[in-house]
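Step one of this worksheet: look at the structure below.
Only one protein chain is missing; all other protein chains are in place.
Showing subunit A:
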Amino acid sequence: MKVAVQVTCINDAMFPDTGKAVFTLLRRLGVEADFPAAQTCCAQPMVNTGYLDEAVPVVRNFVDAFAGYDAIVTPSGSCAGSVRHQHSIVARRSGDDRLAATVAETSPKVYELTEFLVDVLGVTDVGAYFPHRVTYHPTCHSLRMLGVGDRPLRLLREVRGLDLVELPAADECCGFGGTFAVKNAETSTAMGADKARHVLDTGAEVLVAGDNSCLLHIGGLLSRQRTGVRVMHLAEVLAGTESS
């Protein structure tokens, strides 16, 4: 099976450690994955803000970059959701039949990281070690757009040393929402403040999620309030071992 990793633009530019963790993890599980260097972004920022014309060249670049792979793994529920649900809309809008056909071929091959681990590789114990008190935030797009269910929790429960505590009102949105975070900044931070309060209520040292964009928002609030709680992408937790 030829596997590619879609690192995502935000991880590429702002959170390279998450991308590295995905490769460390996959290699440990016997998967030699590629990073097709032509990749950039899934076009979600444009689509969700209403700029469909501007999304067309970005989607075109996406399908070209990932052509020929059997599976495309991404450490982002939101980007996986965007590829599966929005690329066809953008392609239809472009009027380019070849693009529409390529999109239809590529989209079903995209897996959010936990889907790939649990469904394709069939593992929940990835041999990880992380001796901390952790709480998990299921991001909206993983939860509702993709329906990843309890896959992330099943993976976390197998991590040695990890003390997993339940997050109150876990399924409520953190308020990030892409450009919503600046277009409706006050409402966004009001939602995020409630999320941060729930995180503090758990007494966890680390908040884990499968989307760095949501963590950028919640982590930014937790840091501004000087709570001492750090945020980490799930891939980084799963990549850790006793020797690392």
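By definition in this document, a residue touches a chain if its C-beta (ideal position, glycine included) is under 8 Å from a C-beta of that chain, and two chains touch if they have at least 3 such contacts; residues count from 1.
Note that contacts and distances are computed from a predicted model.
Not every chain of the complex appears here, and the one that does not is recorded in UniProt as "(4Fe-4S) cluster-containing protein", selected from "Transketolase C-terminal domain-containing protein", "4Fe-4S ferredoxin-type domain-containing protein", "Pimeloyl-CoA dehydrogenase large subunit" or "(4Fe-4S) cluster-containing protein". Across A:19, A:210 or A:240, the residue that sits in touch with the chain not pictured is A:19.
From the options A:127, A:149, A:168 or A:220, the residue with contact to the unseen chain in the full assembly is A:220. Across A:29, A:52, A:123 or A:164, the single residue that touches the chain missing here is A:52. Where subunit A meets the omitted chain, the residues involved are 7, 9, 11-17, 19-20, 34-35, 37-41, 43, 45-52, 54-55, 57-58, 60-61, 65, 85-86, 140-141, 143-145, 171-173, 175-192, 216-217, 219-224, 227-232.
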